[in-house]
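FYI, not all chains are in this one, though none of them got moved.
Chain nomenclature is as follows: A and B, assigned in order of appearance, with residue numbering initiated at 1 for each chain independently.
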Amino acid sequence: MKIGREVTPKSAICTSTADTITVRGKDLCSELIPNTSFTDYFYLLLTGQAPNDTTRKVLDATLVSIAEHGFVPSIQAARMTYAAAPDALQGAVAAGILGCGPVILGASQNAGELFHRIAQRVDAGEALDVVVKATVTEMRAARLPIPGYGHPLHKERDPRVDALFNVAREAGASLRYVEIAEAIEAAIPGIVGKELNLNVSAAIPAVLLGTDFPVTALRGIPILARTASLIAHLNEETTQPAGFALSYHASQAVEFTG
Amino acid sequence: MKIGREVTPKSAICTSTADTITVRGKDLCSELIPNTSFTDYFYLLLTGQAPNDTTRKVLDATLVSIAEHGFVPSIQAARMTYAAAPDALQGAVAAGILGCGPVILGASQNAGELFHRIAQRVDAGEALDVVVKATVTEMRAARLPIPGYGHPLHKERDPRVDALFNVAREAGASLRYVEIAEAIEAAIPGIVGKELNLNVSAAIPAVLLGTDFPVTALRGIPILARTASLIAHLNEETTQPAGFALSYHASQAVEFTG
């Protein structure tokens, strides 16, 4: 049955014949495979353009920053899944990716949209500090979390934040969204009553939106980055099994309340 | 409950404190985020080592080669899923990754294991052409597919094969597994009765096993590569919806046999 308005599926990404594969206007085999890095190719697939040096440096830094942080829930879920179904690596990777949601790992998207809305109001003539204060106050009143602020382990500023801000500065990216991100961080204690410092999930959009990375694809950063880490962990699982041991220790802590 | 022998979950990948995150012995914030490409980081996560120039070039080329090939089944599954559940990008990416199996997309793992087994027998003193002929004959007798040979569109050699072989040659990788892969291709017509030429899923292990890439992680290549493409397609879906239109056209072709 026909669902929605669109009848013809259209795409600008790739077309192919028996002899050629054309991606974003480039011949895959003669123009891309010989000399394109995976990071550049990701950006080309996404935007249709090659990244400039600034964008490439910032994009690489964000992917490196969020890929790995030890036995976080998404890694545990994936290692348990692989232990149970070791013939389907793709299933264990998928289980890990499914934990890339708004609460942890996937908050970059929500933080980026927040920064974007604030930037638009500033563009329309409002003062940054006024917009920030109003926005945080409203979110607080609505009991919404402020995405990208506060971290269960890194109570002081998450160390990845300054590392990313430094990369952005040195690469010559616009620091506009870094300023917005820091204005929110500065406003939080007065409104929330405690510090909630910037974490990596806010720093990623803060630096990427200062390049020409599309705001709609921000959740793609933690998803792609974590996929690399998931493959590493699942490869480790083949020689050093941890999945079932993790589930054992977790289950030992369970209190039955029935 | 305790499942399996291992009681303590162990990992050599990452540890962290409130102030630092250490990945494979490097400080993430001061040593990795500032100047590591995503490709290098993937290799470091996986192996604990930085790649040399040869490995990096071959690894990038393989990731670029398999990421995108238009509206293949995994992309269609993901775009349909995102159209139905647009608030969960991670779910649509996961749906796409789940199609990375032994029949298409994930055959690199199976092809790499085949090459590896042949190489071990050659190491033990058998002649390459004898081992190849025996192996293909046995697989054929058992009605097993020969993973990485034959392609529904690229009936002549998949153009990505030579592109990857050229990268391996120019980067100075060992060509040992390329020779094994080509020996199988040459043996197929006499045994199977028709040409089944090398496709990208055999070319990927053929070049990667000539560097120091671990054979157990080969399926990680199409999974990571396709994730980049899935994010690009799903970002396109937000402005140019195709998922439901694809399902409409497919459903029009269905014959009800009940």
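Operating definition for what follows: a residue touches a chain if its C-beta (ideal position, glycine included) is under 8 Å from a C-beta of that chain, and two chains touch if they have at least 3 such contacts.
This one's a predicted model, so the numbers in the text were calculated from it and none came from an experiment.
Chemist: For a quick check: 2 copies are placed, so what copy number does the complete complex reach in this file?
Modeler: All together, the file's complex is an assembly of 4 copies.
Definition applied: only the chains that are shown with their structure count from here on.
Chemist: Between chain A and chain B, what distance separates the C-alpha centroids? Give it in angstrom.
Modeler: About 23 Å, centre to centre.
Chemist: Would you pull the chain B residues touching chain A in the complex into a rising list?
Modeler: Going by the criterion above, the answer is residues 1-4, 6-21, 23, 28-30, 32-34, 36-39, 41-42, 45-46, 59-61, 63-65, 67-71, 83, 88-91, 93-95, 97-101, 106, 109, 153-156, 159-160, 162-164, 166-167, 214, 216-217, 219-220, 223-225, 227-229, 231-236, 238-249, 251.
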